[in-house]
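Only one protein chain is missing from this complex, and each of the others stays in its spot.
Letters A, B, C and D name the chains as they come in the text, with residue numbers starting at 1 for each one.
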Amino acid sequence: MNLIIFGGLLGVLMMFAGILLKDKRQVSMVALLLMVALAVLNAWEMNHGPVFHVNTADMLATSRFNLLLNEIMLGACVIYFLLSGRDIEKVGNYVAEYYALIFFIFTGVGIATSYTNLLMLFLGIEIISIPLYILTGADKRNLKSVEAALKYFLMGSFSTGIMLMGIALIYGAGGSFLLSKFNLQFTPISYNLVGGLLLILVSMAFKVSAVPFHFWTPDVYDGAPTVFTSFMATIVKVAAFVAFIKLFEGSYGIIQEKWQLVISIIIALTLLIGNITAVFQQSVKRMLAYSSIAQAGFMLFALFAFNFWAREGIVLYAAAYSLATIGMFAVLARMEDFSFEGFNGFAKKEPVVAFAATIFLLSLAGIPITAGFFSKYYMVASALAGGGKYLWLLVLAMLCASVSVYYYFRVIQAMYFKTGDAVAHAVTPAFKYLLVAVAALVIILGVMPQALLQYLYF
Amino acid sequence: MILVSFIFLPLIAALISFGIKQESVAKTVSLLASLAVLGIVAYELTLPAGSSALQYSRIWLGSINSNFSLLLDGPAKITTLLTAVSFVVIFLATWKNSYADVNQYYGLMLLTMSGLMGVFLASDALLFYFFWELALVPVYFLCSKWGGEKRIPVTFKFFIYTFVGSVLMLIGIIYLYNKTPDQSFAWKSFKAVVLINKEQLYFFWFFFVAFAIKMPIFPFHTWQPDTYETAPTSTTMVLSGIMVKMGLFAVIRWLLPVFPEMSSKMGNIVVVLSIIGIIYASLIAIRQDNIKRLIAYSSIAHIGLMNAALFLHNGYAYNGALLQFFNHGINIIGLWIVVDIIEQQTGIRKMSELGGLAHQAPRLAIMLVVVALANIALPLTNAFVGEFLMFTGLFQYNVWYAVVAGISIILAAVYTLGMIQKVLYGEKNERFAVKDLMPLQSLALLLIVAMIFIAGVFPKPMLELGQAGVKAISAVVMK
Amino acid sequence: MNISLIAFWFLSALAVFSSLMVITRKNPVYSVLYLILTFFAISGHYILMNAQFLAIVNLIVYAGAIMVLFLFVLMLMNLNKETEQQKNKYLLWSSAIAGGMLMIVLIAALDTPYPQMLEKPGAGNFGMIQNLGKALFTEYVVPFELSSILFLSAMVGAVVISKKGD
Amino acid sequence: MKLAPIIPLLPLAGFLINGLLRNKLSKALTGIIGSGVVLIAFVLSFLVFNSVKAGNTQIFNLFDFISIGNLKIPFEFQVDSLTAVFLLIITGVGFLIHVYSTAYMHEEDEPNFARYFSYLNLFVFSMLLLVMGGNYVVMFIGWEGVGLCSYLLIGYWFTNTEYNIAAKKAFIMNRIGDLGFLIAVFWMIQVFGTTSFSAVFTQLPGNISTTAITGITLCLLIGATGKSAQIPLYTWLPDAMAGPTPVSALIHAATMVTAGIYMIARSNLLYVLAPASMHVVAIVGLATALLAATIALKQNDIKKVLAYSTVSQLGYMFLGLGVGAFTGAVFHVMTHAFFKALLFLGAGSVIHAMHHQQDMRFYGGLKKMLPITHATMLIGCLAIAGIPPFSGFFSKDEILAHAFEANPVYYILGVIGALMTAFYMFRLYAMTFLGQNRGDAHHTPHESPKAMTVPLIVLAVLSAIGGLVGIPELFKPNAHKLSDFLAPVFEDANQYMAHHEAPAHSTEWMMIGVSTFLIVVVIFVAIKRFSNAANATKEAEGVGKFLENKWYVDELYDAMIAKPLMALGSFFNAVVEKSGIDRLVNGVGKAVQFSSRQLRLLQSGNVGGYLLMMVIAIILLIRLVFYLKM
Partner (left out) sequence: MPINYYLFLAIIIFSIGVTGVLTRRNAIIVFMSIELMLNAANLLLVAFSKLVHQRMAVVEPTNLMAGIDGQLFVFFIMVVAAAEVSVGLAIIVMMYRNVHNVDINFLNRLKN
């Protein structure tokens, strides 16, 4: 609740800051402070409840689960500001506005993670999407950016249309928009409801870029300014996932068999396409775009069987994935050349940065001692907890995981084992220390995930 | 508590070594660390069975009930001892080798050591898998950074190949976890798992393939010769001497006790595979001109025999295999040391281009002959007892298997003597000047030779180390 | 065959026809005009279903504001001639077929054997503005407020993107 | 008697000292150490011999070698009369040959000289281990040990590649035999649960299946054929002549090659209980004896002749074992050790004098120049030819007599073999010492130093009178010392052996007479024929060529076994490995890359296409959910 209210307020505040402060650095500072404040407020809500008590007419309901996930996203965003503030300033003149939009997005995140009413889901998703269209197109002179914005916008609103159709059908079936009112009990299950759920599934799958609704992802991630790609690929994606899970955790237990089949197909496709297509990419940025699809495939396991493992798993995954990806993009944004060759001999030039990047890549690949291992582990475990019915899916997932090793390690090879002169700009000591700190965080999570997971309880 | 130091001593040393810049200091640190570990291991071995210092456990992941629990049973004793000894010897033997970024090199070596120790000690499935992967990563860096030509693709193949194997095992682990009575990863609970036949079938193979790739046994072995050839020699020593034991050890701790019926049902297939591998690898070894590849293939043959022995459900074979864990490690490391010295000095791997070294480096020649003869299990060398017992078991399992596998004894003689002849004998070779052993190298090799003969003449202590493990799982192993 | 049924059929036919026109006209300006026609038809349906307020809003917001905006943009870019080049034939046809398939599949899927009947219009006046207003400012006040943030961000975005000078 | 375990340790010590200090010690010192330890060992063996004669056999359990569960294989020694005999032969002959070597190897520089002696000591150590071992495993240890030493000594001049190859061949052929031995041991462990002689034999005959015993004995026989150069594994021995001549004398004539006989004699009880194996042994022995003899007829390299004669004599010993004449076999081992060592050393002396010329076609007329060598070698030739009263006569006669009892055909063939033996031995004698010198004129060979001639004389004496320890019943009742001495070892066997009635004395006399007469005739023919240069140097053709090329057995083995294996190896290496398994593995990776390249094309960059695919996906999903009944 705090997140929603203060997200909006601080957003407005940012805009004023933009008017008052001329220096971009200061704007970034303010943004950082406000984001920290937002994180603190959310943390406050975790322990002491919201600041303002609003009667939401049971359209919003917070739980420890989604608050923790919000906290993770906020924390990730703080790190994101720390690492990439400089790059945000480089994008264009409207730095304050960009920050403001990010705050607005967080309002949307707050809604999308705590809605109990499809109207709120719809609003939340829109409040997230619309600023993103803009951020994607923020680099106005760059045709890639423009193209990405157009594609993202058209396809995004297309999926919105589909979602609305779905909501309408669900309303027709249940006579209400409340998740709690999905009265599927009476048989035969209303066709409208199934159709509606299906269409919402499609649109949400689009938001989390699950195959075959992923087509926007590589182009948009590739075209958007790298900083905002990083933001989209991590925080927004996690938010979308939480929304997705909330939508189904209540409803779909009833028609699980069908849903599991559908979702298992989607997962399989996502893993296959995501991983295999990433193998042949030439640009690291685009490779990361595909890898984000692949990672989504793993996160989808949380929907596949929403149980204890999935709850803990998605939390862990959100943290691990966001940290690693943000870190990796932060390094990438500093690079002269985004292609794999651009990383040749990077370890010689910037050993510290290269080391951190290696940790991030290992984490993405899911190698033990990094957070990535346990996040993947929990996901697989969640799917297996229901028995070996979908063993083929797990085997596939694991094989894909080993395919993913291929393209992540290509970067490591370029950095360490190939000779070349990789050029990186503006690698300040502060930046290095931050990176190392993030890497350390990744490792800590990888060795004792409990440190994070414990917040799910008490 | 002491057990923890097996893992963390090398780890800390590794971190220190990463920090150090001077070459000599880094080397000293690693040597001291390995010596310290050796000391501790030796102390642990003296402890009576059932002593509290032989196991350690504390909560790791409470919510999923996985503990950081270590156990030093018979097989673990042998493998940990092997690890400790080998690293000391390796560091001694390669003391004079110079590497770029030497501190990183030694740091990674120590990381590998700690990972290996973890694998051998872990008595918690998740922890085991954790270390299983962990031991692999530093090796990947070692091979790809300091290896020979074609190192990057070769190492990459090795890494992904083994990775594929282990991820399947991960599925198995999780599945078994769900089946455990008390929902825990503890070794005990895993042994208590009851599975229906089909599950056993699947997950037996999931586990076995992971281990088989690591060992490696036919037909999962193709990564191995290339990797041994390209990897820096001291890494190759670790790979061939210790890492292959990971797979065999894992079979003992995680396969036989967990899938008793299936491992006796499938035992025959595994044994046949191994025997095919033995002959196959030996025949290929005969045709090798590259000395490193020759040793690689001979190693495949030996590993195949050990693996077969583990699945015979026969006490003799089992003991023999355990004994051979240690001895094979020592012998092959000895071989690599000699090969390394030769390559360091001549830069040649092709046996056809070598020759006549016995004139220039008699001490080296003697060492090579001794180690090579140990490698073909000549009596009174260490390998003899192990192979003798394994063959005894194999014979009792199936006469014809024993006879076929026995042919490898002859083939081994063929390629080993061929190697000795091509490398050492013949006219004095004028194309290169070879200096004889340096003091440290001699020391390392003398240690190895000493172990070869001591273990060869008095195998009893080592056998008794293994005995404990045999008793521990005799219920499953000896039908 | 009462008046409302006739109205329904007429409006439906009009809506479908005009929307078809929207997507088939070469000249974008025609498309816009047909779209407005469609909106009128749909508003008519709203009235048939006692959603008088929505009918008006639909006309004002959509047919009025949004479509004018469209027209405005079109004129601005003077795209009011048939400049659009065609997609290649296969893609075109496959797209058309896909759309048709979607329709057929959805209808087939959602067709219920014994559908409920809608009463004649005029029964009850719950679509009137006072009811809507009451609901909007009592239980739907939170989304109402939040939509302001949506507008705010949209506004900011529009400014950021389309402001001249860099 | 208590000292018995010391005996093997002495040569071991010698090996270590000479081996480790090879750069420090002077030749003299090395020689003294090398020979000294063997001498001491000989003395000790003599004490042991006496105490055994007093009739006590003893088992020394040194330490547990292997003990798993109920399988206990201690490191134990067993000393009884059979062992004692071999102890004496090994240490005695060994000592003489050590002494001989000090002179023969004198050109070598210190380190190699020391290396040579350390190898020699190591060999003696292993051989002692072999004969003293109290169970088959310890025996096997010695068994492989001697194989190793023979490998090292054959390849002693490692600069020469042919020698190395010969050494390798010897070791590998032995290994083939060893595999048989090992399998026999495994079998014993399975059947008897132990490998100690005492424990095994006490279980016999018991209710052990005949198949088991036959199998075990046949496997042991394979081992024996490997070590004792019998068909089919004999081809290594002639090549083994690459080694220094004293080595040939010690290893490839006197001691190591008799290990097989020792082993079979040791397991006599097993063999007796497996008549089939006995026949196999006899036939193998006889066949080898004849084959080798025929080949020896046409060899020109002096050492090759002796080598084949060794093979042939070993064949006789196997024949003896096969027909149950265990004592005879051991007896022949002893006498053969004497005269064959003598002959080899003599040949060595000749070669030494002829500056390492080994081809007899360049000898001739050395009688005057090497008087001692000539005299001693003549005795040796007479002994091996079996002229009474030289030692060879008694031992060979005993074997042939038993052969006759078993089967007259054996006897006939045996005699033919004996005739050939006499022929080629005196061919050698004549070509070497008679006629006129065919070597290069301008240097005259002269007699070897004392260190070489003294052993020759000693051995000559032994081969002259050595036979007297086994005078057959025929001449003088129960004067057969050796058989009395060995009786305890073979007594159990005798009671299970099929007893043939001994032939009448008259027939025996007749047989001896005839055979001796024929032999004498053959000798004179040989001397007559090969004293003149023309015949000596004549190129062999026809059958002769065939024999000179050793029946092309080496080529046969090469074509039948070695080449196919090599081919298989290269096939695996080139085809199965590279383009089979490995390509499969890489193929997976390639497939992924390929599909990646294809899948990229889905991402056409065209919004319409994307949306189209999405819509199609939606349609399929709806189809799936609504029309898939679950």
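Definition applied: a contact is a pair of C-beta atoms (placed from the backbone, for glycine too) under 8 Å apart; a residue touches a chain by one contact, two chains touch by 3 or more.
In this text, all values refer to a predicted model and were calculated from it rather than measured experimentally.
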Next item on the list: Mind giving the shown chains that are in contact with the missing chain?
Entry: A, C, D
Item checked: Contact with the hidden chain (one of A:Gly92, A:Pro218 or A:Gly274) -> A:Pro218
Next item on the list: Out of A:Ile134, A:Met232 or A:Leu435, point to the residue that touches the absent chain in the complete complex.
Entry: A:Ile134
Note to self: Applying the definition given at the start, please give the residues of chain D touching the unseen chain.
What the structure shows: 600-601, 603-608, 611-612, 615
Item checked: Missing-partner contacts on chain C, residue numbers -> 4-5, 8, 12, 15-16, 19-20, 22-23, 28, 31-32, 35, 38-39, 42, 45-46, 49-51, 53-54, 57-58, 61-62, 65-66, 69-70, 73-74, 76-77, 79, 84-87, 92, 95-96, 98-100, 102-103, 106-107, 110-112, 115-119, 123-124, 126-127, 131-132, 134-136, 140, 143, 147, 150-151, 153-155, 157-158, 161-162
Checklist line | Residue ranges of chain A at the interface with the undisplayed chain | finding: 119, 122-123, 126, 130, 133-134, 137, 140-141, 143-144, 146-151, 153-154, 157-158, 160-162, 164-165, 167-169, 171-172, 175-177, 218-219, 222-223
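We take it that only the chains that are shown with their structure count from here on.
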Next item on the list: Using mean Cα positions, find the chain sitting nearest the overall protein centre.
Entry: B
Next item on the list: Report which of C-D and B-D is connected by more C-beta pairs in contact.
Entry: B-D
Item checked: Computed distance of Cα centres, chain D from chain B, in Å -> 37
Notebook entry, point to check: Can you give the whole-Å distance between the Cα centres of chain A and chain D?
Noted result: 78
Check: Hey, how far is the Cα centre of chain B from the one of chain C, in Å?
Finding: 72
Next item on the list: Spell out, as numbers or ranges, the residues of chain A touching 2 or more other chains.
Entry: 191, 195, 406
Notebook entry, point to check: Which residue numbers or ranges of chain B touch two or more of the other chains?
Noted result: 160
Margin query: Can you work out from the touch definition every pair of chains that touches here?
Written below: A-B, A-C, A-D, B-D, C-D
Margin query: Under the definition above, what is the set of chain B residues touching chain A in their complex?
Written below: 60-64, 129-131, 133-134, 137, 141, 144-145, 151-152, 156, 159-160, 163-164, 167-168, 170-171, 174-175, 177-178, 199, 202
Next item on the list: Write out the stretch or stretches of chain C touching chain A in their complex.
Entry: 106, 109-112, 138-140, 142-143, 146-147, 149-150, 152-154, 156-157, 159-161, 166
Item checked: Interface residues, chain A side, partner chain B - complex -> 312, 362, 367-369, 373, 377, 380-381, 384-385, 387-388, 391, 394-395, 398-399, 401-402, 405-406, 409, 413, 416-418, 448-450, 453
